[in-house]
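In what follows, a structure is listed as structure tokens, so that the remarks can point back to it.
With one protein chain removed, the remaining protein chains of the complex are shown where they sit.
And then chain A:
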Amino acid sequence: MKRIGVFVCHCGTNIANTVDCANVAEVAKDFPGVVYSCDYKYMCSEPGQVMIQEAIREHNLDGYVVAACSPRMHEPTFRKCAERAGMNPYMVEQVNIREQCSWVHADKTKGTGKSIDITRMGVAKVAQNEPLFSTTIPVTKRALVIGAGIAGIQAAIDIADAGYPVTLLDREHSMGGKMAQVDKTFPTLDCSACILTPKMVEAAQHPNIEIVTYAEVEAVDGFVGNFDVTIRKKARYVDVNKCTGCGLCSEKCPKKVASEFEMNLGTRKAIYVPFPQAVPNKPVIDAKNCRFLLDGKCGVCKKVCPTGAVDYEQKDEVIVERFGSIVVATGFEQFDISKYEEYGAGRIPDVITGLHLERLMNASGPTMGKIKRPSDGKVPEKIVFIKCVGSRDEAKGRPYCSRACCMYVAKHATLIKEKIPTSKSYIFYMDVRTAGKNYEEFYARTQNEYDAQYIRGRVSKIFQVGDKLIVRGEDSLLGRPVEIEADLVVLAAGMDPQQDAKDLARTLGISYDQHGWFTEAHPKLRPVETHTAGIFLAGACQGPKDIPDSVAQASAAAVKAAGLLSKKELTAEAQTAGCNEAYCSGCGLCVAICPYKAIELKRISERVHGGTRERQVSSVNQGLCQGCGACSVACPSSAMNLKGFSNDQILAEVDALCQR
């Protein structure tokens, strides 16, 4: 039988007013195992703690119960108090007679009765407590950033500036992400490339940053501080070490295909650099379109290359590297507008998306910055914008707001007026949401100085008559139908998660919501952490975001990642699951239920009847386990148990509460 102490706190008058603390301490003396019990005005105070420590020594206590405020408040205090007296900190239980008793029950008799009950519960639990020890895990002082858009770049630079090596990985050929495709940025209208390119160069030249483009994460093993990441570097067919980026190969390549970067409005070659400012500025051969790789005929690029960098034999390379923390910054995809049949989206060439318009406005875009209709190259005079296409539309499975569209439409209307002064923009909207610094002012200028006409209502149909697009909708403020003969229609397409976001989430062991956005650990208080320790989120992969928000979140994620790397070693949670191998049948139910991929099956050999036998049992990785206890409930043989909240401990509590 353990020797247990009970310490009842008055918390001044907070508890003592409605609970007879002396009576609780007196009754507790008779609980099984209790050898010492007392009450005191403030247990958490210095004298209170000294009193507890003296009692531990004097009465040779194995564990104690403190009946006081919520353990969510002072559990660490009383655990440390035990430690100072040489007692294992996990031999302490705190029962809550303040928040859940004295403050909510004005009747002193009832309050005292309940206090006695829950103190008995605490004593019963402590009698079952076992000393627990935290393990420490080493930290690999390197970070991986997945996705080299603006969020990934910012996160990588911040971690690198903090002094830790960073690998910045992107599956595209170049860094830059979606921001590289954007022409100008709201609300300041500075050119996107002018602010992004220096960042890309800074990252590329940073001594602590290694850029790995055209590569994907295939598998992630390990746990916080020690992730083993399998990276597939796809074959570029160009030796980046030999290539000088002179561009002769692209110039001479005979094969032209539609450029993805230009939203198929322009062309590129089969060996190409996606855009002029690309970093690294080294070409890649598109194997699906290269004549040599398809038919073995051509080989022009290899012939013209002055450094002999073209290598048709190159193969994918798979590497495994270890990182201490991971920042996920995989961004978004533009919503596929062809889901809006009624707008002729995908059918009518002059119904385009915001990103198409960005390319049409960009000085290095397919039209050299002249806004021309994709169908006939005519300069449009009347432009209709439709907002919330693929946002706030339950019918299309996108109930959320994409947050950036209101502002980018205002930006487009402003820029179009500057480029085509005789033009007129009509903007169909549901609401205008401009919550950001200087956003509302920008929106007001768009209306007042750039003459954009905002029409509240939805468009029901768009169809072609001659070379005009008839946009039919409703003005819900005037309550009447509207029809506009437009030259160009721009759909403010919302943001979608990356199509394979869920696959990546499963690879990383992080969670995602019903749409595919990665879920943060807490929507308000832990916005950049995931539920998996050591993995952080930055930018639009967590939910629609504009550039300022993405950058802010990236820096926040970088601090979290660098903070983790700054530790010599990590203290693992002591209250973790553990498997009693003698009971374990190796069924693997716990493996499937574990949200942290902390459990795996291992083979053990044991001696049975003079021979050795091999069998499977579960094994918990203490570094990964967060102590939720899901496995212990799933386990059919009670082999799996959660330390600190074991079956025996909880059953003892149940028994104590029922026994009156």
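Annotations for the structure displayed:
FYI, a contact is a pair of C-beta atoms (placed from the backbone, for glycine too) under 8 Å apart; a residue touches a chain by one contact, two chains touch by 3 or more; residues count from 1.
Criterion: contacts and distances are computed from a predicted model.
For the chain that does not appear here, its UniProt entry gives the protein name "Hydrogenase iron-sulfur subunit", which is one of "Capsular biosynthesis protein", "biotin carboxylase", "Hydrogenase iron-sulfur subunit" or "ABC transporter substrate-binding protein".
Among A:Gly48, A:Pro89, A:Pro283 or A:Gly629, only A:Gly629 touches the chain that is left out of the view. Of A:Ile56, A:Cys101, A:Cys253 or A:Val620, it is A:Cys101 that touches the chain left out of the display.
Summary of contacts with the chain left out: across A:Asn23, A:Ser250 or A:Ser585, the touching residue is A:Asn23. Screening A:Ser45, A:Gln205, A:Gln499 or A:Gln659 against the full complex identifies A:Gln659 as the residue touching the chain left out.
By the touch criterion stated above, the residues of chain A touching the omitted chain are 23, 27, 70-73, 96, 98-101, 103-107, 109-114, 116-118, 121, 511, 513, 519, 521, 531, 575, 593, 595, 626-630, 632-634, 642, 645, 647, 650-651, 653-655, 657-660.
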